[in-house]
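Below: one structure, written as structure tokens.
One protein chain omitted, others in place.
Showing chain A:
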Amino acid sequence: MDAAVLQLLNGLDKGGAYALIALGLTLIFGTLGVVNFAHGALFMIGGFCAVTTQKLLTLSKSVKDESVTFFDSYTKIPYLKLWWGETGERIIDYSVPLSILLAIPVMLLIGVAIERGLIRHFYRRTHADQILVTFGLAIVLQEIVKASFGANPIPMPAPAVVAGSAAVGSWIGLSDAVSYPWWRLVYFFFSVAVISAVFAFLRFTTFGMVVRAGMRDRETVGLFGIDIERRFTIVFGIAVVVAGLAGAMYTPILSPDYHMGMEFLVLSFVVVVVGGMGSLGGAVAAGFLLGILQSFASMNEVKSLIPGIDQIIIYLVAVAILLVRPRGLMGRAGVMET
């Protein structure tokens, strides 16, 4: 029972990341009709926004170390600490959450630039061409990150306040031994918050209404004299920001390296297909569903029954669902069916 609760939490966590990436992918499918294989790379870039924030916050000055008297020794002390002492140190500690401040404008800029410069010219091309060009873009982005940050994973600590584990067990009347890292709980609630924000934006704003109408029937919306192209650019930007935020906040769980996006890309495509192309709700539901299934499959009890199931459960489920429900769990007719 205890183990099951833990795996459920693990699954919610992983599912949160899958759902966020898949949400962005589906937004792009649904509105622009473009298959974006660079989405995993954008998730990765979000992770490196956090790395950059940390680098910026810890910009240091060499200061002579007075405690060493025998010879001259220098230590590097971050400017923030020099200026503000304790407060500065605390700010550095919060580099991962603070990285959101950097990630939002940067990812928005990247998203708009990609849409204007590249994706725009691929609306009328085949899906194969879209896959290929975005696959190329993903490789380029990866290599640029590798050249500037190196190939090794960069550990990113969560803020000290949430460094430990939460005694989740005692909250819900299980044994105290059931504990779960605080940051993962934070990530789960963060993903729920971002998903809710995106849904609220699409549901309750005029902009969102137009976008939803455009997802249904782009031409008719255009006939009303609405500049749907410009709105779609913004939608692409939002999708990229969502991916970037998912990546930035995920860094304390998975140290970012240049190919972290590729693994998530394949999985989130499977998530999108299982949820149903063009269905935002489906993407989120399938994200959490597959995340939970995957973490339950990695329990030792299950693994001893069916060895290797944890590695392939997601793909098995995807194949099964596609064969039984060709449009995925909540797919709409006519999206990406040619």
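Note that a residue touches a chain if its C-beta (ideal position, glycine included) is under 8 Å from a C-beta of that chain, and two chains touch if they have at least 3 such contacts; residues count from 1.
Methods note: contacts and distances are computed from a predicted model.
Asker: What does the UniProt entry say the missing chain is called, choosing from "NADH-quinone oxidoreductase subunit E", "Type-4 uracil-DNA glycosylase", "propane 2-monooxygenase" or "Amino acid/amide ABC transporter membrane protein 2, HAAT family"?
Answerer: "Amino acid/amide ABC transporter membrane protein 2, HAAT family"
Asker: If I consider the whole complex, including the chain that's not displayed, which of A:60, A:152, A:196 or A:311 touches that chain?
Answerer: A:311
Asker: Can you work out which residue in A:3, A:147 or A:209 touches the chain that's missing from view?
Answerer: Looking across A:3, A:147 or A:209, the contact with the absent chain belongs to A:147.
Asker: Based on the whole complex, identify which of A:85, A:105 or A:136 touches the chain you can't see.
Answerer: Reading the full complex, the residue touching the unseen chain is A:136.
Asker: Applying the definition given at the start, please give the residues of chain A touching the unseen chain.
Answerer: On the chain A side, contact with the omitted chain comes from 35, 118, 121, 125-129, 131-133, 135-140, 142-144, 146-147, 262, 266, 269-270, 273, 277, 307-308, 311-312, 314-316, 318-319, 322-323, 326, 336-338.
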